[in-house]
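A single protein chain has been omitted from the complex, and every remaining protein chain is retained in its original position.
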Amino acid sequence: MKTPQEYIDSLRKLNLVVYMFGKKVENVVDDPIIRPSMNAVAMTYSMALNPEYEGIMTATSHITGKKINRFTHIHQSVDDLVKKSKMGRLIGSLTGCCFQRCVGMDALNALSMTTYDIDKKHKTEYNKRFLKYLQYVQDNDLVCDGAMTDPKGDRSLPPHKQSDPDMFLRVVEERKDGIVVRGAKAHQTGAVNSHEVIVMPTIAMKEEDKDYAISFAMPSDAKGITYIMGRQSCDTRKLERGKIDQGNIAFGGHEALIVFDNVFVPWDRVFMHKEYDFSGQLVEQFASYHRQSYACKVGVGDVLIGAVQTVAEYNGADKASHVKDKIIEMNQLNETLYCGCIACASEGHREPSGTYYVNTLLANVHKQNVTRFPYEIARLAQDIAGGIMVTCPSEDDLKSSEVGRWVNKYFQAAKSVPTENRIRILRLIENLTLGSAAVGYLTESMHGAGSPQAQRIMIARLVNMKEKQKTAKKLAGISEEIGQDKEGQDIEECNHEDQ
Amino acid sequence: MKTPQEYIDSLRKLNLVVYMFGKKVENVVDDPIIRPSMNAVAMTYSMALNPEYEGIMTATSHITGKKINRFTHIHQSVDDLVKKSKMGRLIGSLTGCCFQRCVGMDALNALSMTTYDIDKKHKTEYNKRFLKYLQYVQDNDLVCDGAMTDPKGDRSLPPHKQSDPDMFLRVVEERKDGIVVRGAKAHQTGAVNSHEVIVMPTIAMKEEDKDYAISFAMPSDAKGITYIMGRQSCDTRKLERGKIDQGNIAFGGHEALIVFDNVFVPWDRVFMHKEYDFSGQLVEQFASYHRQSYACKVGVGDVLIGAVQTVAEYNGADKASHVKDKIIEMNQLNETLYCGCIACASEGHREPSGTYYVNTLLANVHKQNVTRFPYEIARLAQDIAGGIMVTCPSEDDLKSSEVGRWVNKYFQAAKSVPTENRIRILRLIENLTLGSAAVGYLTESMHGAGSPQAQRIMIARLVNMKEKQKTAKKLAGISEEIGQDKEGQDIEECNHEDQ
Amino acid sequence: MKTPQEYIDSLRKLNLVVYMFGKKVENVVDDPIIRPSMNAVAMTYSMALNPEYEGIMTATSHITGKKINRFTHIHQSVDDLVKKSKMGRLIGSLTGCCFQRCVGMDALNALSMTTYDIDKKHKTEYNKRFLKYLQYVQDNDLVCDGAMTDPKGDRSLPPHKQSDPDMFLRVVEERKDGIVVRGAKAHQTGAVNSHEVIVMPTIAMKEEDKDYAISFAMPSDAKGITYIMGRQSCDTRKLERGKIDQGNIAFGGHEALIVFDNVFVPWDRVFMHKEYDFSGQLVEQFASYHRQSYACKVGVGDVLIGAVQTVAEYNGADKASHVKDKIIEMNQLNETLYCGCIACASEGHREPSGTYYVNTLLANVHKQNVTRFPYEIARLAQDIAGGIMVTCPSEDDLKSSEVGRWVNKYFQAAKSVPTENRIRILRLIENLTLGSAAVGYLTESMHGAGSPQAQRIMIARLVNMKEKQKTAKKLAGISEEIGQDKEGQDIEECNHEDQ
Partner (left out) sequence: MKTPQEYIDSLRKLNLVVYMFGKKVENVVDDPIIRPSMNAVAMTYSMALNPEYEGIMTATSHITGKKINRFTHIHQSVDDLVKKSKMGRLIGSLTGCCFQRCVGMDALNALSMTTYDIDKKHKTEYNKRFLKYLQYVQDNDLVCDGAMTDPKGDRSLPPHKQSDPDMFLRVVEERKDGIVVRGAKAHQTGAVNSHEVIVMPTIAMKEEDKDYAISFAMPSDAKGITYIMGRQSCDTRKLERGKIDQGNIAFGGHEALIVFDNVFVPWDRVFMHKEYDFSGQLVEQFASYHRQSYACKVGVGDVLIGAVQTVAEYNGADKASHVKDKIIEMNQLNETLYCGCIACASEGHREPSGTYYVNTLLANVHKQNVTRFPYEIARLAQDIAGGIMVTCPSEDDLKSSEVGRWVNKYFQAAKSVPTENRIRILRLIENLTLGSAAVGYLTESMHGAGSPQAQRIMIARLVNMKEKQKTAKKLAGISEEIGQDKEGQDIEECNHEDQ
């Protein structure tokens, strides 16, 4: 396993083509806007080497038997699934942001199942290829970006009907040694911190779309790949002199559009090629794993709750009963989210490939709650933080020789707390509820791993409604169902035997 | 294990003193108001004999090695805890009501731990007594009522300060062969369907209250025990000729006040006697198990959702997008509850006594959600059911030779559905949202196993707030915490190494 | 204006055909299940004679100039509209139930506008007829049932396509002296307490449905009219000996199906006859007025809040901060409802007929909140009331010579409060949240004056979305809109003038 330093060194060796604010970024690793997100990924390396977290952060490779970083592991048991959820909360609670590495883990696990199932039906050899690739990832402890979301153009049309055929990523040329692909993947969290990009289709497809039913992996600096960074709220605070106004002094996130401009992919890195009948399965499996991954937001919630308890103390308001009650409510919501990611894992099962897979219904239910509760937690946080969170002067004012004394004097609250500390914790809450981390904690919670409506469709499909109706009718005495089965007999038996 | 018939026969042999509507009930077993609740308990017997449910409904006694009903089992593993949650949902989903038997199971499990811990500290022999009693319960497959809630009188005073000393159950005489107790236990769900009553104290106590720190078990028809039945919404519909207006034609619940009027308890049935220092622990352990037990409401929710889907079809409204969306929301809420009872079980652990105990924090979080979501599910159910749920004529009108034809004609909706079926399913929804089952589904969800505020106090106590604050401060750069521990170093390392 | 006694005497003279529990009710006025609802209507008479309420409860007829009961008044000003909302809250707060008389007032006001508008277009004389009828109602201070909701059969089909043509009320014969109608009206609150029934169509119609586009008024005991009473939760408690378990000892509501079996209507009581193009308008106007009428639920909320504050004091819990906070929340929700019914009135306007009409958008917004907030208020009420609300023994037990002393002893809480009083207030809360008044406070709030989705459709239609989009685009600098209008210039002016 790599050390954080080795991880960062390895990124330096990459030759990524990254654009931000209309200009090419010459030094990606040291760019002050990108660096905090890289720090968060680096935590996945340093924590794996920390004996305290070893049980959670590492696993034993089912291919090589070696100890590996859990982010490169294929889940071999329900316990692995549960540990994945705990790992998400843990790192979230130590970074206060998205640490980006789960998406690759989820892509690997989904591919471990889908490649196996394609082979079974189509007598292909994707799984073998995939396992070889997996070992490469495990041996080199790599960060993979799992790239699913296409630009999609006109939402009402399938890929092959789009006026611009590149609105979904596709094969444009098939060669002896591989394929050439074109298109783009949007909303790629942490893309430029990755060694590899694993591409998957974004929707279920029919035969007409088979050129779009494509999955493969490429080094992140492959020829033809360009990254265009997305803006985030308060992104340029990271360019400022001081650290205080950033809120989170160490960690952050980033988003990028990845453009594939006629990228060549050799066959041994292709994991699905026109097997459109498996496109839907791959999407669903990746999505389910990734909905579980929103365990991380519980950890970010921990940070926000901790910050709010601290600011309540700094404000001298922590003893007020309504403040205590609101903090309980924040915990209630946060722990309810935790229940969701634990339950979908502990109710997981083994798939034919041997990989363990989460309970799909509960993973969707979990993610649906994630699209709601962090917003309420953030609202309560703003309630307790007070208006000063958005009226507080800048770090430069605090340290100004002219007005610094006034900022220090008038923003002092609890006597023992330096004004600077109060401002620091307020900036962290601002960061998490309005600033750059709000992008990760709120909007990403809404849309990451699928927007809310996507989960609702799955929930409607996955609940066993027939079973529920059967009992309801039976209990209401509606005869079409009564007496037809065992439970019917049970009711009859209990109800009538002595009468 | 008993058959349902043997269970009912065994109840006939009891000599219970039960009052209802001011009169003594001469035949408890066949009383039409009580019987539906007895039918629900009988389901816990019939299902245990049904091979389909065997894995969930039965367990292997850790004392005798025999196959026993899970309701008499002491949890020996996390898997046992998870199965308990599943059993609750399952029976709830087949009866649409409270099946009453969990409270005894929870009392037995809590006592298995507390008696062990008392013995350890006080060199007593409660655990041995308890295990002997447990074997008797297991061997005879008995229903135990777990009786905790005292009347409490003036809520602001401890037991010994009450103007009426009986407001908490207490020892009034200590004899060679046992003790004499006086007091009452309120809100006893399913009390008159039980063979045994297991009494526990209701709050943490100090030395002054030691006469109240008492736990024991007695046969339900012991001398001096009187039951006074509580009223429920729509209770007397069960006395009417027809079954339709009952809503649930087979099952129901009941509540009773149990009065202990100088009841003698022999020593071998006493499990705590003035060890006031363990009163709080017993309460907390019982409460945590019992909060988990609200898994059953997920099952009742299943019935309500099934009924609502059915009525939507009967009304011809099941294709409307808002109806579909509301049913998804009902499922989302119901499955979120399921996550709670699964998570608190799967995160359980082994206590020194060997008994497995739920995660207390998550059990409280789960129960807190139970005090909310069923109300919203019920509101959505009433939305979809339509106003007819509360304006529909009686079964007697439906069957009347004079107006029956009009009821049949004008309450017909979807052509293929007999009006009677539509009315039946509406009555089931009424039963669950306003009627006698609403008492169990809603108000009991609110107050059973502790009112909402009780859980909030526990949540405040159980979350690790210090840990959350530590990271928040670290991320905000507040120096009191930085660099003091490993994670601090991690952050430093990630953040600064190349700079 | 009639006295309450005269009102009740006038009902005795009616010859209503009423069925309940499959039997004809011989003495409607003194029937114990019906009587509480009649008492509530009687309050609309007694309060009008009470000088304290005169300003709210009475008005000056715009036809005769005489002082009349406001329930028979056509709104002549915004102040009239506002007073109508206040009257609703006031009577609701004194009866704790539905007082049934608003529906007739809303029908009269809607007809005062629609008959005028039909005449204008079709050169008919409905308005003249209507005003004559109105004077009769005012002079005799009558209660009118406004009957709109048809059974509707298959919801996906219009009236003329129903397999049973009577699923919407229709003209079956046209005669020289009048028309013959057949059909039914469902969910008729307070129907059997009325002197008159005013029938209106239930949906917008096209030409094919013109036989269904019909409005008229008939005496409630006209030949061919039959009432079939609906059941309510806990209805038969009103038949019991004591009063305590009823909860509300004086007032209640009722619902009925009205069957029109070939009823002859003379021309001078016909207000719309096949003018299908005005069916939609009449429905919308009646619905808007009637949505405003849900002001009454604010009054019922007042009773519930008062009961909850009282039970908190009786329980000795009124000082607990969470109890105080929940009661504040109940008030917050209740007063938000009040804002809705006041705002839709104060934003009202004069229609061509001279009648003042509420703001339709806000009336719908108000009613939509009524479908939600009472449920949350009720949930909070159950929280504070405690589990005893659903486990408390009957009045007969309380007064029993055998167990009464125990009920008295063990259900005593705050020392100074007789147990009976505590039980009485608990029964009132039960009545309002689970019992017969819950039908009126909750389910009627959901479905009365249109189910929630009906309001949402209206809201979507009534908000000025184009205007909102225009400014949004302007502020975003989207050029299709900029500079085209005055405000555009304003922005330009403010933004650029010195630059």
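So that you can tell them apart, the chains are marked A, B and C in the order they are listed, and the count of residues begins at 1 in each.
We adopt the following convention: a contact is a pair of C-beta atoms (placed from the backbone, for glycine too) under 8 Å apart; a residue touches a chain by one contact, two chains touch by 3 or more.
Remember, predicted model here, so these are calculated numbers, not experimental data.
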item	value
Given A:L90, A:L134, A:A287 or A:L434, the one touching the chain that is not displayed	A:L434
Touching the absent chain when the full complex is considered, from A:K13, A:K123 or A:R155	A:R155
Omitted-chain contact residue, chosen from C:M20, C:I34, C:I56 or C:V82	C:V82
Subunit A, residues in touch with the chain not shown (by the definition above)	19-24, 149, 151-156, 163-164, 166-167, 184, 186-188, 226, 228-234, 236-237, 245, 255-257, 259, 315-317, 320, 322, 371-372, 375-376, 379, 382-383, 386-394, 396-397, 399-400, 402-404, 406-407, 409-415, 430, 434-435, 438-439, 442-444, 446-448, 451-453, 456
Residues from subunit B at the interface with the omitted partner, ascending	321-322, 325
Sites on subunit C contacted by the missing partner chain, in the whole complex	4-5, 8, 29-30, 39-40, 42-43, 46-47, 50, 52, 82, 93-96, 243-244, 247-251, 302-307, 309-310, 324-325, 327-328, 331-332, 335-336, 338-340, 342-344, 346-347, 361-362, 365-366, 368-369, 421, 424-425, 427-428, 456, 459-460, 463, 465, 467-473, 475-478, 486-487, 490-491, 493-495, 497-499
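One rule holds for everything that comes next: only the chains that are shown with their structure count from here on.
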item	value
Subunit B against subunit A, contact positions shared by both copies (same if over half, else different)	same
Where subunit B and subunit C are represented by their mean Cα positions, the distance between them in whole Å	38
Centre-of-Cα separation between subunit C and subunit A, whole angstrom	49
Averaged-CA centre spacing for the pair subunit B and subunit A, given as whole angstrom	37
Contacts with 2+ other chains: residues of subunit A	325
